[in-house]
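Below is one structure. I have some questions about it.
A single protein chain has been removed from this complex, and every other one stays in its place.
Think of it as A and B in the order they're written, each chain with its own count starting at 1.
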Amino acid sequence: MSKFDHLRGVPGSANRLAAQVWDGAKVGAPPAEVPEPDEIDVPAELRATIEHHMSLYPDRHSAVLPALSAAQRLHGWLSEEAILQVAMVMRVTPAYLESIATFYDMLELEPVGRHTIYVCTNISCQLRGAREVLDAFAEATGSPINGSSPDGQFRLRAFECLGGCDMAPMASIEGHYRGPLQPGDARAAAAHLRGGGEPGDLLPDRKFVGDYGRRVAAEEETP
Amino acid sequence: MNGRGILFTHIDEPGLQRLEVYERLGGYGGLRKALAEMNQEDVLKELEASGLRGRGGAGFSMGKKASFLPHGGVEKYLCCNADESEPGTFKDRELMHKNPHQLIEGVLIAAFAAGTSHAFIYIRGEYEEEADILDAALSEARAHGYVGDHVLGSGFSCSLVVHRGAGAYICGEETALLDSLEGKRGNPRLKPPFPANQGLYQGPTLINNVETLSNTPHIIVNGADWFRSFGTEKSPGTKVVSVSGNVKRPGNYEVELGIPARDIVYGLAGGPYPGASVKAWFPGGSSAPVLTAEHLDLPYDFESMQQAGSMLGSGAIIVIDETVPIVAVALRLAEFYRHESCGKCVPCREGTNWTVKMLERIDSGEATPMDLDVMASVQENIIGNCLCVLGDSMAMPVGSMIKHFRGEFEEHMKQAARRQADERVGEGAAISISEETGLAVPAKSEVA
Partner (left out) sequence: MADAGWITFTVDGREVRAPEGEWLVDAVKRGDVEVPFFCYEPKLGPPVGACRMCLVEIEGIPKLQTSCSTPVKDGMVVYTQTDRVRHAQNAVVEFLLVNHPLDCPVCDKGGECPLQDISFGWGPGRSRFHDDKRNFPKPIALSPLVAIDRERCILCYRCVRFSQEVAEDYQLTFLERGDHTFVGTFDGRPYVAPFTGNVIELCPVGALTSTSYRFRARPWDIANSGSVCTLCPSQCNIAFTVRDDRVERVVARDNKAVDDGWLCDKGRFGYQSIAAAERVTQPLVRDGGKLRPATWERALEAAAEGLRKAGAASAAVVGGQTTNEEGYLLQRIFREGLGSPDVDSRDGGRLDPAAARFLSHPDLAASVADIDGAACVLVIETDPMNEAPITDLRLRKAVRRFGSRLVIAASTPTALDAGAVERLAFAPGTAEALLRALQKALLETDEPEGSDGAESRPGEPREDAAPGATPHEHPGTPDGDGGGGGDGGDGEAGIEGQSRLATFLAEHSLERLAEIAEVEAEDLRDAAAHLTAAENVVVLWGERLGHGERGPATLGALGDLALVLGLDAGDGSGLIEVPAGTNARGLREMGCVAGLGPGLADTDPGRCATEARDFGAGGATHAFYLLHSDPIRDLAERERWEQALGAASFVIAHEQFLGESASRHADVVFPAESYAEKEGTVTHPDGRLQRLRPAIGHPGEVRREWQVLADIGNRLGLDLAHHVTAAAVLGEIAERVPLYRGVTPEEIGGRGVRWPERQQSRTAAAEVIGRLAFSAPGEPIGVPRPGDGELRLATARDIWAAPEIEHSPSLEFLRPRQRLLLNPADADRLGIRRGDPVRVASNGTILETEANPREAVKPGTCHLIERTPEQNPNMLMNGGPVLVRVWPAGAKAPDGSRAG
């Protein structure tokens, strides 16, 4: 059984952080404080989204994850600029945000491909052929596992249990759960997305196909 | 589904996600009843009397926990734990996906019982579809006066926000969830203080799992006695069990607690593929110590699983058949916990990392038999010494695998070592292989 050594990354980005880890602080640079309003331009829509989220909670800090996610949706990843924009609107230091961004798996700290594909590689999927599916996606998208394709189209990640073990082996493609997958599905999915297809329309939605009590969907799947 | 159910009764009703359909099937009747006919005390009593136990892992009485919250003035909070990240668990996803209003109603009833006016559903970030479904249902519910100020014209007001996580298993741990919801890194907190005393924003906080809360409308509508007519004395009610792994029909099955595990694994999920047999199974998610085929005839409930040395946990059964090397499972499991350890406390952070390193060597043939002992001892050193139970969640199953399958581990090491040595011999290295340990030793000629 193959082992998923590629998973031994953590959230965050080795490259982006390498600078500070290996070269030390840029001692000549100014410290990163809460940016002054005129230092940072924030797209109006992003500002409105963040302010809306801040208004939902008794403490504005609770909006950090929604705010970072919104910035990531806008910029594709949490660039320095994106973090500074959130810092500016939320009145927190960028370090506070980076500390949070690097904690959570779904926040990207380097530029990534346009379409995000998480392939579940945890036990239940592993037992049903996740490795083959993952490899098939790597081949179909041209993206290295846990990297992005050179054409900027795909971001492929080997992910921990996505909570879709009923359709194992499965993947979350742009947020849509799809499974059980065959290696052949990877090529279809990649082609669909490359061709500008709606992610929601991709591959048959095989989940919740019927009444679970009477379901016999996987019967023919002999090993 | 074995005859009677609670949560899944209407689960496949077309359009159930819509308020209109939910209401047609009696939806929000529980909330109406609670607000119109009962007071806070009554609801608390009913929930406590029902014996409903938490479905998120710990199995603590839901009503009792709600009653721990101090009464009166202070701002209190309710958090629904929809972080569902325990490997093998996918029941909350289906409950939210297909019946979002059941959860919303459950949250409001619990909020009423606990006297909280702010409620949050912390849903894992990967469940984007489910979060969207909940948000849509929420705005419908809000528009119909089920959520917000003066719910259904009563004196009870409660806000509800669906808060999306961003990918961290640890945020399912209740205090890490609170930190995450407060906009911090999702690190577990010290307990005490328990959330019921000091939780979100320092206020008393009730935290319950999706499935737990989804049960409350049914209890209020039908009464505690009706609920107790399901399941066993100590584990009343039903449980949605997520069955996955090497079975024919992986899926969610609502069962009464106490039915034999075999009925679930073989009966409902169809058992392993033809020709294969069960080698090991996790009875409650990957954090539960593994059991073997001989445990399949135990009743599936909180007590029996505990007596067998494991736990019901999140109610996720992962079945492993005998074609799968146990070392691969152990390694994958340890990798998961290492990846998900928050890093706050020492035994978990260093113990998971050390265990992965040892398992890698065991898998690749670079380990010595002593490593197995060290590994077992490291698991013991983790258990009970951590800040939260994530460390234990790796140490217990890994420990159980060593216990149940020690022979296989040793054999695996031997063979891997031999394979490796063979490769090196193939590459021309002057070594030979010890029959006894399977380890490479310098070739006789070299020594001479």
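What to note about this one:
Convention: a residue touches a chain if its C-beta (ideal position, glycine included) is under 8 Å from a C-beta of that chain, and two chains touch if they have at least 3 such contacts.
What you see is a predicted model; the values in this text were computed from it and never measured.
The chain not shown here is touched by just one of B:50, B:352 or B:400, and that residue is B:352.
Residues of chain A in touch with the missing chain: 10-12, 17, 19-33, 36-39, 80, 83, 91-99, 102-103.
Counting over the whole complex, chain B has residues 168, 185, 190, 338-347, 349-354, 357-358, 361, 374, 377, 381-382, 384-387 touching the chain that is not drawn.
Note that in this section only the chains that are shown with their structure count from here on.
Separating the CA-averaged centres of chain A and chain B is a span of 22 Å.
If you check the complex, the residues on chain A that touch chain B are 1, 3-4, 7-8, 10-11, 56-66, 68-69, 99-100, 103-107, 118, 121-124, 126-128, 159-168, 172, 175-177, 208, 210-213, 215-219, 221-223. Against chain A, the residues of chain B that register as touching in their complex are 1-2, 8, 11-12, 75, 84-90, 92-94, 97-98, 118, 124-129, 161, 163-169, 180-186, 201, 242, 244-246, 248-254, 268, 270, 273-274, 276, 286, 316, 318, 320, 323-325, 328-329, 331-333, 335-336, 338-340, 342, 356, 360, 363.
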